[in-house]
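Structure first, then comments.
Heads up, one of the protein chains got dropped from this complex, but the rest are sitting where they should.
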Amino acid sequence: MPKIIYVTGGARSGKSSFALQIAETYTNRVFLATAEPFDDEMEKRIARHREERKGKFLTLEEPVYLERILQNLPEGSGVVLLDCLTVWAGNLMHHFGTTSEIDRRIDTFLDQLSRVFCDMVIVSNEVGMGIVPENAMARRFRDIAGIINQKVASTADEAYFLCSGMPLKLK
Amino acid sequence: MPKIIYVTGGARSGKSSFALQIAETYTNRVFLATAEPFDDEMEKRIARHREERKGKFLTLEEPVYLERILQNLPEGSGVVLLDCLTVWAGNLMHHFGTTSEIDRRIDTFLDQLSRVFCDMVIVSNEVGMGIVPENAMARRFRDIAGIINQKVASTADEAYFLCSGMPLKLK
Partner (left out) sequence: MPKIIYVTGGARSGKSSFALQIAETYTNRVFLATAEPFDDEMEKRIARHREERKGKFLTLEEPVYLERILQNLPEGSGVVLLDCLTVWAGNLMHHFGTTSEIDRRIDTFLDQLSRVFCDMVIVSNEVGMGIVPENAMARRFRDIAGIINQKVASTADEAYFLCSGMPLKLK
């Protein structure tokens, strides 16, 4: 049975490095990137991360329809590192507003997640431990990101919370 | 000796669901709601939560004087689920500003908490793990909410931190 390993934490908590370490114990690695560059800052960050993975991963980029990638993984893939669910949550809001289409996209992803033939390492972010945002869209984003986290984490076989670079085992 | 179970976590971390699960192992459940609806969004959220509990809990609502509810619990109550301390912290600020009356209210609540005849499950929020808010009121809120959390958690027999829907046992 393929295994799902869930890795969450705050910004700069070391979650992506920890997930990379786990994924690098596999061969035939796929990196599924959800980030779309909206500005120069993101462009640079994405380029730097791509450079760090060079030669180690086949990188596939998909901001919205993650299930399409999971359905068509290269034969023999050993692991998929998906980074990250929170950026995906933002993309869903950007593309579909606040409609019920977001719920459908989440369900479709979860359904496909249960059919992937290789192990997955899935990175997410904790975004709900600051004060309540004044901006309604930010509150809605926090809700969507949190719901995705709960749903994906509940299907995971292992889960870790990263704090100052150190993993706490959640399950 | 009645037991106090403290449940904290970020927004959409699954803390309320986890607390509900614990409370539902009891009979004669009381739900003590602290939320006052300030706008439509809250009105809807409160109504949805009330619907979820229908038939399972006697719901009592009190935004400020929680000790009055705790003093007058229906005879035979098996558990009180209090949700949540952070909304209460906001209500205290709203009603009493930043005066020392807030400290008195907290002390009165803690005093009464130690006298409740049945078990309690108390939900709170982590609100201090984002960047420092620019707004002085938001900083003050963060301080009050954090102090309440520390004081109540220190009296608890069990405590859990929820992260992406999964509980980490704090004690």
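Order as written gives the chain letters A and B; numbering starts at 1 within each chain.
Here is the rule we go by: contacts are C-beta pairs under 8 Å (C-beta built on N, C-alpha and C of every residue); 3 or more make two chains touch, one makes a residue touch a chain.
Note that this is a predicted model, so its numbers are computed, not measured.
Checked against the full complex, the one of A:11, A:47 or A:136 touching the unshown chain is A:11.
Checked against the hidden chain, the listed residues B:71, B:99, B:114 or B:154 yield one contact partner: B:154.
Panel shows chain A; residues 10-14, 41, 126-131, 133, 138, 141-142, 163-166, 168 of it touch the chain omitted from the view. The omitted chain makes contact with chain B at the following residues, 6, 8, 10, 124, 126-132, 136, 139, 142-143, 145-147, 149-154, 159, 161, 168, 170-171.
Criterion: only the chains that are shown with their structure count from here on.
Here the CA centre of chain A is 31 Å from the CA centre of chain B.
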